[in-house]
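All protein chains but one are shown at their positions in the complex.
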Amino acid sequence: MKDGDYVAVGGCLFSRTPLALVRELLRQRRRGLTLARNLTCTEGEFLMVAGAVERIVTAWMSIGLPWGVSKVMRHYVESGRVALEEWSHLALGLRFRAGAMGVPFLPALTMLGSDLMTVGGMKTLQDPYTGETLAAVPALFPDVAVLHVHRADMFGNCQIDGYPHMDADIARAATTVLVTTEEIVTDDATRRHPDRTVIPGFLVDALVHVPFGAFPHECYGLYEADFDHFGEYTAAIDAAGPTAVADYLERYAYGPPTFADYLDLFGGERLARQTRRARELTASA
Amino acid sequence: MKDGDYVAVGGCLFSRTPLALVRELLRQRRRGLTLARNLTCTEGEFLMVAGAVERIVTAWMSIGLPWGVSKVMRHYVESGRVALEEWSHLALGLRFRAGAMGVPFLPALTMLGSDLMTVGGMKTLQDPYTGETLAAVPALFPDVAVLHVHRADMFGNCQIDGYPHMDADIARAATTVLVTTEEIVTDDATRRHPDRTVIPGFLVDALVHVPFGAFPHECYGLYEADFDHFGEYTAAIDAAGPTAVADYLERYAYGPPTFADYLDLFGGERLARQTRRARELTASA
Amino acid sequence: MSTLCNAAELLAVMASRQLRDDTTVFAGVGVPLLAAALAKQRHAPRLTLVIEGGIIGPEIAPGRLPISTNEMRAGRRAQMLPGITDAFLFAQRGFVDVGFMGGAQIDQYGNINTTAIGDYWKPKVRLPGTGGANDIASLCREVIIVTAHEKRRFVPRVEFVTSPAWLRGDGSRRAAGLLFGGVSRVVTTLGLLGFDPETKRMLIEAVHAGETVETIRANTGFELGLAPTLETTAPPAADELEMLRALDPERRFLG
Partner (left out) sequence: MSTLCNAAELLAVMASRQLRDDTTVFAGVGVPLLAAALAKQRHAPRLTLVIEGGIIGPEIAPGRLPISTNEMRAGRRAQMLPGITDAFLFAQRGFVDVGFMGGAQIDQYGNINTTAIGDYWKPKVRLPGTGGANDIASLCREVIIVTAHEKRRFVPRVEFVTSPAWLRGDGSRRAAGLLFGGVSRVVTTLGLLGFDPETKRMLIEAVHAGETVETIRANTGFELGLAPTLETTAPPAADELEMLRALDPERRFLG
């Protein structure tokens, strides 16, 4: 990853966010990045406060409904220090999918007539068969994709449980693909469930084994998002403004030398509790 | 299903072909159908000989490599009695996908420059961003889709094991969706593995429980295609020409009143052998 | 009767009554999802929820309401998890009957702004953005807005059209390429609003018990016509409130 790269982040909002990779990106003190993510959460605030991003391309940015509109986002966007380029959720999904399919655009019926059309420079075209107007959603080919998955083998074949978000399309669209995984499995394990593989190994440039690599965000079936932590985080921002995030980064990103040290800040009890909650929610069927 | 309908058939070649539904369609003596299938096998020959189809839209038609070019297909197509409209395999897949996505076309880089462009009336367009020429693959919205799946619940939610072929796109593209399933499962069973559902119940108009519903074609993990049967079938055609297929239809389609009677013609030993072979091939990982 | 419940409860009950059985509904989190869960439990058992996080047919557990569309509470006991893009594509293909969502700022043609107050690139107030709201408004067969009725929310013309309804009311929705859909109804804390079939301007279809045309007009920033027949909604029934409260015992969305 280099300064100025166009970086797509997998997962969605506080689900399966590759936070271990975001932490690494912060520690490398990258600058001038463009961040593309369908719904942007704390990781977007981190990168804003760290001065790493110039532009965020997204459909929505805040932590989550109960915590209201992101004060950090408002501070950086209203002051013009970071540009927020808004696309509809489907349009952003189709931008990744067009990239994944290797075509320069995909036709769609969304965003038409809205003022969002003017923000990112979306064009329209006429269907060559009927003459109807369609949105021409432009492909997005990120320089780098950072993703977190449930399991992967030594060849880089990745499997994801539960809702897949946009990771499969992002991996196909990006030039370089960096993946962290909850679990490393054998070649045989992949071959026992080939219909569960969503990213083939030939797309993956680097793979690292990082259990809890999305924490305190969630990983389907493994651990629930730590809403208490979000509450403490936003309370600190309510009290002190964006500098609270700078303090947070000191404590969680720059301070702990390893990801294990980072997880120790949450403590084993917290991880166990969130694991238990995830099992309750997904084992209930 | 009505005479004149545009019918899309799920599966691919001799894999997961909805033969119980094709048999029903033959027994209803439908006429004037257009058949769309990516790779067309015995079911296409049946419909030709029965006089049910006017046109077959496909990328390839024969039984399989070892049995050479389909003599039935040659007979009907070279004499002009059935039109064979050829698209590339990906283009046909994208025609279903465009239908599934609810757009009138999808851009692609395939078929360009070839003489296939002229067969089905494919148009090109200019990418509105770069001006490059692209194929505009037209959506296909079949009147009826006939599909065979591994399992479904009472709400019509369908799950498929192994290679998915184009069934999910076909189900979304079609107006009416008819499904046979190897197994009916409970609502709870679907909800235990929601990431395996590929067709949601709200797309499905009719669902019938038909074990071995693709036999003598294959169903991934459950039974292998009966190549011996194909050999006997093609040997009869080699000896007697297309009338051998008419005899075959008498014996397998019109004769046996129920699908169970149809399966009895193959015999339990044959079904058990093909089941064993499938298990060997898919349990070996 | 309506004094027996608060405004959020009234809104959720009135919204839930809009949903019919054997349909599909694309529901946003918060009151819309709560109302859809109530409808499914009470009168629409075969209602299929479609949730933006790429979730179809979940069973929302009482007391474990999701706060986002992309989390295990939203996906609990789902029937299918197609992913975000494909969930929206079901709507684009015409398979989603109702879009059910809130709105920060709404105008007389039903257009919604959840993007920014002031110039887009130099906003006075930056809101979180569309999320999937634009897509729901563009692609569902029918859209129902669920919102508190406040004058500052009901403006003559939104500064930025995030989610298109009837645009300028002059056929501009269809002309833009949106082949179907549009907002059919706005459910508020004061009454039910619809749209004139010709002008596509908002009008009053019903008032909630205890409210009047005048209270509605006083809380709306533009002129509101009247539907040919004006109804008064039946107040929330005891069983509706009981079921609703059981769904949100922590009063996460019911206040």
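We call the chains A, B and C, going by the order they appear; numbering starts again at 1 in every chain.
Following the convention adopted for this analysis, a contact is a pair of C-beta atoms (placed from the backbone, for glycine too) under 8 Å apart; a residue touches a chain by one contact, two chains touch by 3 or more.
Values in this document were obtained by computation on a predicted structure and should not be read as measured data.
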{"item": "Shown chains touched by the chain that is not drawn here", "value": "A, B"}
{"item": "Option touching the unshown chain, where B:T42, B:S88, B:T190 or B:T234 are the choices", "value": "B:S88"}
{"item": "From B:V22, B:L39 or B:L203, residue that would touch the chain that is not displayed", "value": "B:L39"}
{"item": "Options A:T197, A:T234 or A:T282, residue touching the unrepresented chain", "value": "A:T197"}
{"item": "Positions on chain A where the hidden chain makes contact", "value": "99-103, 153, 155, 157, 172, 187, 190-191, 194-195, 197-198, 200-203"}
{"item": "Where the unshown chain meets chain B, residue by residue", "value": "12-15, 38-39, 58-62, 64-66, 69-70, 73-74, 77-78, 80, 83-84, 86, 88-91, 93-94, 96-97, 108-116, 118-119, 124, 132-135, 162-166, 168-169, 218, 220-221, 224-225, 227, 278, 281-282, 284-285"}
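By our rule, only the chains that are shown with their structure count from here on.
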{"item": "Arrangement of touching chains [line / ring / star / complete / other]", "value": "complete"}
{"item": "Label of the chain whose CA centroid is most distant from the centroid of chain C", "value": "B"}
{"item": "Separation of chain B from chain C, taking each centre as the mean of its C-alpha atoms, in whole Å", "value": "41"}
{"item": "Distance between chain centroids, defined by C-alpha means - chain A, chain C (Å)", "value": "27"}
{"item": "Contacts with 2+ other chains: residues of chain B", "value": "102-103, 191, 194-195"}
{"item": "Multi-chain contact sites of chain C, meaning residues that touch two or more partners", "value": "75, 77, 81-82, 89, 92"}
